[in-house]
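One structure is given here, and the rest of the page talks about it.
Heads up, one of the protein chains got dropped from this complex, but the rest are sitting where they should.
== chain A ==
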Amino acid sequence: MSSTSATARRGEPSLGGSSRRLRRIDAVVGLAFVAPVIVGVLALGLVPFGYVIWYALHDWNPLVATFDWVGGDNFRALLSDSTVWASLGVTFTFAILLMVLNVTLAMVLAVLLVQKLPGTTTFRTFFFSPVIVSTVAWVLIWNFLVASNGGINGFLATIGISGPNWLRDPSWALVTVVVIQVFKGVGMNMILFIAALQNVPGDLKEAARIDGAGPRRVFTSITLPLMTPTILLVTMITLISAMDVFAPIQILTEGGPGRSTTVISYLLYRTAFVQQDFGYASAIGVVLFFVVLAMAALQWGTRKKWVHDEV
């Protein structure tokens, strides 16, 4: 403390030079800390993405070793490919349904489980535990439960209800996969919301109550607005992860029945690794990238209108 005061007393020029040097050191140290991430992103993200664009400009079948330049043919074919458009529709339906259900359920659970009541810790653990379970294991267990002759229909039968063929009925398959995914991931969002709820200053809520606000008004006018930064984070993460869903589709439905659960990332996989059309699949990957980017940018761009404290 005395050293800083002494430095300040020695005059401005010295203080300015020292400050710049400190800032430079700060910047170098900061860069050193983030360097591994930057290298990782470049090596595992941007460079492969550059390759994907390059592949998308070729007709590439690795089995027969063809790798021929076709320019924008793959992208032109995409525009008139009804399968791709249908798949994008399924993807949006899946992602939006998942995001709405997940975020809503997570919020409800968070509000209930943030209360200091006996048993809340147990319930928090119960809802969070699927997050740490392997996705494949989780989906395989559900595959047995939702099978036509599986546990859920067995239970429904005991109360006189004939359950549908959850994964083989086109009108149920997508919803079933969404629900399975919601249960898998809702615990993480619930924890984030609980943390956000606990960070809402108690004096603000108290002031609102003194002003005559009821519990609902306190939640909608005080708690919810202060939680919007977390809601933004949660919706972005949930939406992006929903757009590239793969394992549940592969294990549960293989994109069927028909194409009712063929999301775009699964179409990409089948096009590349089953039909061996890697060039076209790469073009789908590029489109997927920009679609997700556009959705993330849209969320980010509109945040000022609804996220608290954003300028």
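The definition used in the following text is that a contact is a pair of C-beta atoms (placed from the backbone, for glycine too) under 8 Å apart; a residue touches a chain by one contact, two chains touch by 3 or more; residues count from 1.
We take it that contacts and distances are computed from a predicted model.
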Missing subunit (named according to UniProt) among the choices "Extracellular solute-binding protein", "Acyl-CoA dehydrogenase", "RNA polymerase sigma factor" or "GntR family transcriptional regulator": "Extracellular solute-binding protein"
Contact residue for the chain not shown (choose from A:52, A:107, A:208 or A:249): A:52
Of A:25, A:41 or A:195, the residue in touch with the unshown chain: A:41
Among A:29, A:63 or A:159, residue touching the chain not depicted: A:63
Missing-partner contacts on chain A, residue numbers: 41-42, 44-46, 48-49, 51-52, 58, 60, 62-67, 144, 147-149, 165-170, 240, 243-244, 254-259, 265, 268, 270, 272-276, 278, 285-286, 288-289, 292-293, 296-297, 300, 311
